[in-house]
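Can you read through this structure? Questions will come right after.
With one protein chain held back, the other chains of the complex are shown just where they sit.
Just so it is clear, A and B label the chains in written order, and each chain counts residues from 1 on its own.
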Amino acid sequence: MTKTILTVDDSRTMRDMLLLTLRDAGYRVLQAEDGEKGLEVLNHECPDVIVTDINMPRLDGFGFIQGVRGNDRHRAIPILVLTTESDAEKKDRARRAGATGWIVKPFDPVKLVDAIRRVAA
Amino acid sequence: MNTLPDSAAIATVALPAILDLRAATPLANALLASRGRELIIDAEQVQRLGGQCLQVLLSAALTWRADDIPLSISKPSPDFLEGLDLLGIRSVHMLEALSSHPGLNDPEQDGTVVLDKDLSR
Partner (left out) sequence: MDAMMAIRQTFFQECEEQLAELENGLLAMQNGEADAETVNAVFRAVHSIKGGAGAFSLDDLVRFSHIFETTLDAVRSETLAPSPDVLKVLLRASDILADLVRAARDGGTVDAERSDAMAVELAALSGADKPAAEDQSEDMAGFSFQPVQVSFDELDDELPAFAELPETSWTIRFTPKPGLYAKANEAALLLRGLGELGEMIVACDFSTLPLLGELDPEGAYLTFVITLHTRADKAAIEAVFEFVEWDCDLSIEMSADTEPDGQALNLFALRDEMLPRVKEEGLASSVPAMSENQPEDRPDAPQAVDELGAATSGVAPRASLASAPAKAPFPETAASPAPASREGSQTGGQVAGESRMGERRENERRESTQAPAPAATIRVDLDRVDRLIDLVGELVINQAMLAQSVNEAGLTRGAAIGSGLDDLEQLTREIQDSVMAIRAQPVKSVFQRMPRLVREVAAMTGKSVRLVTSGENTEVDKTVIEKLSDPLTHMIRNAIDHGLEAPEARVAAGKAEEGIVHLCAMHRSGRIVIEISDDGAGINRPRVRQIAVDKGLIPADAALTDDEIDNLIFLPGFSTAATLSDISGRGVGMDVVRRSIQALGGRISISSRPGKGSTFTMSLPLTLAILDGMVVTVAGQTLVVPLTAIVETLQPRSVAVHEFGGDTRVIAIRDQFTPLIDVGRELAYRCETADVLASVVILVETEGGVRNALLVDAIQGQRQVVIKSLEANYRHVPGIAAATILGDGRVALILDVEALVASSRIGAPSDSVIPREDRKTPKEIDCYV
């Protein structure tokens, strides 16, 4: 079965890049432009993996992750966080919020797909 | 714990397809509800076995052995066996062996407990 990935990022550029990479890798891709929209998508979709940015308007990545983990229906979905540098502080906060793993931005497509494969059942 | 009536002697717990984080607690509850009876765990539907559900199954095997009541696994799916294998449980017999009882002769039973299939995504 085709796996579905939800990408949450306020940057169109980044969403497009994720789309291109993930589609080429054979995934079905859903997009949301911030944490709030991300949670809305989860009302009617159940992706296999979520890839999310941290810095976003309205609901940021940390809040979004907490929202996912706090919902019994979705708490088992692996969440990969995009962090710009190997920013230890943000990575740590994301981890504490419940992130499954992280990807350094700008992302290497091969590493992204590998990370998804590593966390996707 | 051996005081339960023998009439409802055999219980079957059918494992859901996805044995992930969210399945562990319902699984534990379903197994606990069958305690004191011979137990057949039906693994036909299993597609994915996670560490925590394995813990529950192993704990059940130990529990049934402590109660000196037979426990067996029926119709293990290839994915179930692969999951066991990956987690260091060589085969279904290893699991059954924990309860140190020969298998059941009669797969027909009453007192079936079926886990909510909706747990699977």
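Here, contacts are C-beta pairs under 8 Å (C-beta built on N, C-alpha and C of every residue); 3 or more make two chains touch, one makes a residue touch a chain.
Just so it is clear, the model here is predicted, and its values are computed rather than measured.
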Ask   = When the whole complex is taken into account, which chains on show are touched by the absent chain?
value = A, B
Note = Omitted-chain footprint on subunit A covers residues 1-4, 10-14, 16-17, 19-21, 23-32, 37, 40-41, 55-57, 69, 75-79, 84-86, 95, 98-102, 104-111, 113-114, 117-121
Message = I need the residue numbers on subunit B that touch the omitted chain, in ascending order.
response = 20-21, 24-25, 27-28, 31-32, 35, 40, 48-52, 54-56, 58-60, 62-63, 66, 72-76, 78-79, 81-94, 96-98, 100, 102-105, 107
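The criterion applied here is as follows: only the chains that are shown with their structure count from here on.
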Whole-Å gap between the CA centroids of subunit A and subunit B = 34
Subunit B partner contacts - residues on subunit A that touch it in the complex = 46, 72, 75-76, 121
Key: Interfacial residue positions of subunit B with respect to subunit A in the complex   = 18, 20-22, 48, 50, 121
